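Sharing a structure with you now.
Of the protein chains in this complex, one is absent; all others appear in place.
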Amino acid sequence: MHRTWLVTFILKRLLYAVPLVVAVVVVNFILIKAAPGDPVTVLIGDYPATQDYIDQIRAQYGLDQPLHVQLWLYLSEVAKGNLGESLSQHQPVAALLLDRLGQTVKLTLTALAIATVAGVALGTIGARWRGTPVDSTTQGVTLLGYSVPEFWLGQLLIIVFAVNLGWLPLGGAQPVRGSDFTWLDVLPYLVLPALALSFRYTALIGRMTRASLLEVDSADFVTAARSRGLSDWQVLARHTVRNASPPVVTVIGYNLGYILAGSVMIETVFSWPGIGRLLYESITKRDYPVMTGILLMISISVVLANLLTDIVHALIDPRVGRS
Amino acid sequence: MSDRGEIDRDRALEAELPVTVAEPQPGPESSGQMPRRRPVAELWRRFSRSKPAVASLVWLLVVVLVAAFAGVLQTSDPFSGGADALKPPGTAGHLLGSNHLGQDTWSQLVHGARVSLLVGFAVAAAATVIGVVVGAVAGFFPGWADSVLMRVSEFFQTLPRLVLALIIVALFGSSLVGMIVVVSILSWPQTARVVRGGVRTVRSAAFVDAARVAGMPSGVIIWREILPNVLSQIVVIASLDVAMAILTEASLSFFGLGDPNFVSWGGMLFLAQAYLRSAWWLAVFPGLAIASVVLALNLVGDGLNDAFNPRLKER
Partner (left out) sequence: MPTRRTVLVGTLATLGLTACAGTGGGSGAASSGSTKPKQVIIVTDSDPDSLNPGLTTGYQALDVNVKVYEGLVWLDKEGKPQPQLATKWVASPDNLTYTFTLREGVKWHDGSAFTADDVKYSFETLLKDNARAQGVIKQIASVTIPDATTVVFKLKAPYAPFMSQMKAFDTPILCKAVYDGKGDVKANPANRAPVGTGPFKFKEWKTGQSVTLTKNTAYWAPGQPKVDELVFRIIPEAQNRVNAIVAGEVDILPAVMLPQANIKDIEGKPNINVNKQTAIPALYFMLMNQANPALAKVEVRRALAAAIDRPRIVTQAMGGLALPGFGSWGQGFPWATNKDSSYDKLYKLDPAKAKADVAAAGGVAGGLRITFDAARPQFAATAQIIKDNLAQVGVEVKLEPLERSVFSDKVYAKRDYDLALQSFTSSGDPAIGFHRLYLTNAGRTANVNATGYGSAEVDKLLGEAAANPDQAERGKRYQQAQVILDQAVPTLILFDELQADVNRTTITGLYVGVNPADQFGQVDVK
C-alpha cells in the first residue's frame, strides 16, 4: 500500500469536504431566512407585547441586521465552535445538541449493528442458495424492507408488541419513574425503535451482499481456486469475503446520512429524545439556531462518514490504490 | 469502472436503489449483427418471465383504476364525517372503519390513492426530464459542466433528502404543488448521475465516433444515438423514483406537513398516531396501501431491469 498515496487521498477528500459543509450551511441559512414567519412572535406568545420589547428581542438576537451580515456573523461564530443560542430554550445550541446526540447515536448504532448482521446473513444465504425458494424468500424480505415506510413499521410494532401484547414499552428512552438506570433497564425501550430503524438498511445491506458475493463468485480467480480443489468454505473465507466486502462496507458507510434521516421519523414515533426529535421540535417552534445547528451536525456527520468509508474502502479493496 | 486509484462512489451511492442499474451495452441491433426483432415485444417477453413483476404491474393498474374511479368507489364523501366516530371495520357503512371525525376509512383510502399516485408520477416525470437533460449534457461534454454536476450531486448527497424536504415544507407551507416541486428538486440528481454514467460509457462506442466523424451535431447525437441506449436505465430509475416520491410524500404528510385539503395516505397515518391504542385500522390500512404500491413499483423496476439486461439475469 502506498502510504503517500493514502495520505494525499485523505487530504484531498478533506479539502472537498470543507466547502461542501459550508455550502450546506449557507443554503440552510438562506432557506430559513427566506421562510415566512417571525421567530420573535414565537417568543412573545399569546399576549399583546409592546413594540419596544419586540425591538429589544430582535436586536438581542441580531435579527435586525441585513442578511449577509447575519450570515457572515453566523459562519464566523460557527468556526469558533459557537452555534448560537436556542431561541426557545435560551441555551447554547452546541450544548443542547451534544446533550441529545448520545441518544441518537445509541439508537442508530444499534440499528446499524442489527442491520449489518441481519443483512449480511440474508445476503449470504441468498447467494449460497441462489435460485432456490430460499433465495426468493430472502429477496422478498429485502424488497419488503425497501417498500415499507419506516414510521408505519414503527406504528405497527407499537400496536402489536406494546399495546396488544404488552411486552415492550410504548415509547421513550427509559423508564419515567426513578433514576440511575442500568443498561438492562434501558434495553426494552431500545428494542422496537432500533428494529424499526434497521429494516431498510437490512434490506440495503442484504441486497448488496448478495449481489457482491455472486459477482465475485463468478470471477476468474474464484473459478481458478475452485478448480484447484478448494472447498466452498475455503473459497469463501480466503477469496470471496475479502473481495466482496468493499461494496458492502461502502453501502453501510455512504448511507449513514439516510440512517440519520430515518432516525428523525423513528424518534418521532417512539418519542426517542434524540437529535431527530429535536429537529422536529425546533421546526415547529421556528427555533432557527437549533435548526441550523442540527443541519450542520448532520452534514458534518455524513461528510465524515463518507470520508471514513472512503478510507476503509481504500484499505480493504484489493483493486484500489495499485497503480 | 472509473479512473484507477479513485473509488467509484457512483456505484456505491447507486446502492441506495434496490436494483443495481446496469450500464448499457451497445446492443447487437446497432452493430448490425443480428436481425432486429420487434424490440418491445422482446422486452415484454423477458419481463413477463418474472411472475412477481407481472403481478405487480397488474396491481399497479388496479390502483390506478381505483384512483381514477375514486368518486364512484367511495361509500361516502371522504371529508364529510358524522356522528359515527372511531367505528371498527365491518360496521354498517364503514367497510374499513371510520376515524375520529366519522370520516370513512375506505373512502379516504381510495381518494388517497389519487394524491399518492399523482405526486409519485409527477415527481418522477419532473425528476426524469431534468435529470436526463443535465446528465446527458454532463456525460457528453466532459469538463466544467461535468464537475459542476458532480459537485451539485454530492451536495445533495450530503444532506439526507428527507431532512431537507422536511425543513423546506415546514418553513414554506404545505401544498400539493409545493411538495411535488420540492421532492422533484431533491430527486433529479440521482437520475442525472445514472444518465451521466451511461452516456459516458456509450460515448466512446464505435457508432458514436462514426456519427461524430460524419459531422452530426452533438445534440442530435445525444438524442438519436446515445439516449436510446441509456433508455433502459432511465426507465428503471423513473419507476424507482415514483416509489421514492410516494414514500417521501407519505413521510412529509406523516409529520403533519401534507396539504390538509387533500386526503393522502401519509396524512391518514399522521392522524392515526393519536389512536394507535384504540383504532388500529386507522394505521394499518393506509400503511398497507403505501407498502403494497411501493413494493409493486420496486418489483416492476426490478423486472424492467432484468428485461433490459438479460445477460445480467444470470446473476
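Labels A and B are assigned to the chains in the order they are written; within every chain, residues are numbered from 1.
The rule we apply is simple: contacts are C-beta pairs under 8 Å (C-beta built on N, C-alpha and C of every residue); 3 or more make two chains touch, one makes a residue touch a chain.
What you see is a predicted model; the values in this text were computed from it and never measured.
Q: Among A:D135, A:E215 or A:E281, choose the residue that contacts the chain missing from this document, as touch is defined above.
A: In the full complex, the listed residue that touches the missing chain is A:E281.
Q: Of the listed residues B:W44, B:F79 or B:W223, which contacts the missing chain in the full complex?
A: Once the missing chain is taken into account, the touching residue is B:F79.
Q: Mind pulling the subunit B residues that touch the left-out chain?
A: Its contact residues with the unshown chain are 79-81, 83, 85, 100-102, 170, 173-174, 256, 260-261, 273-274, 276-278.
Q: Which subunit A residues touch the hidden chain?
A: Residue positions of subunit A that touch the missing chain: 36-50, 53, 60, 88-91, 96, 99-100, 102-103, 105-106, 109-110, 112-113, 116-117, 120, 170-172, 174-177, 179-183, 185-187, 190, 237, 241-242, 245, 248-249, 268, 271, 273, 277-278, 281, 284, 286, 312, 315-316.
The rule is short, and it goes like this: only the chains that are shown with their structure count from here on.
Q: What part of subunit A is in contact with subunit B in the complex they form?
A: For subunit A paired with subunit B, touching residues are 5, 16, 20-21, 23-24, 28, 31-32, 34-37, 142-144, 146-149, 151-152, 155-156, 158-159, 163, 203-204, 207-208, 211, 214-215, 218, 247, 250-251, 254-255, 257-258, 260-262, 264-265, 268-269, 279-280, 283-284, 291, 295, 298-299, 302-303, 306, 309-310, 313-314, 317, 320-323.
Q: Taking the complex as given, what residues does subunit B use to touch subunit A?
A: Subunit B residues touching subunit A: 4-5, 7, 9, 11-13, 15-16, 18, 20, 151, 154-155, 157-163, 166-168, 170-173, 243, 247, 250-251, 254-255, 266, 269, 272-273, 276-277, 280, 283-284, 286-287, 290-292, 294-295, 297-299, 302, 314-315.
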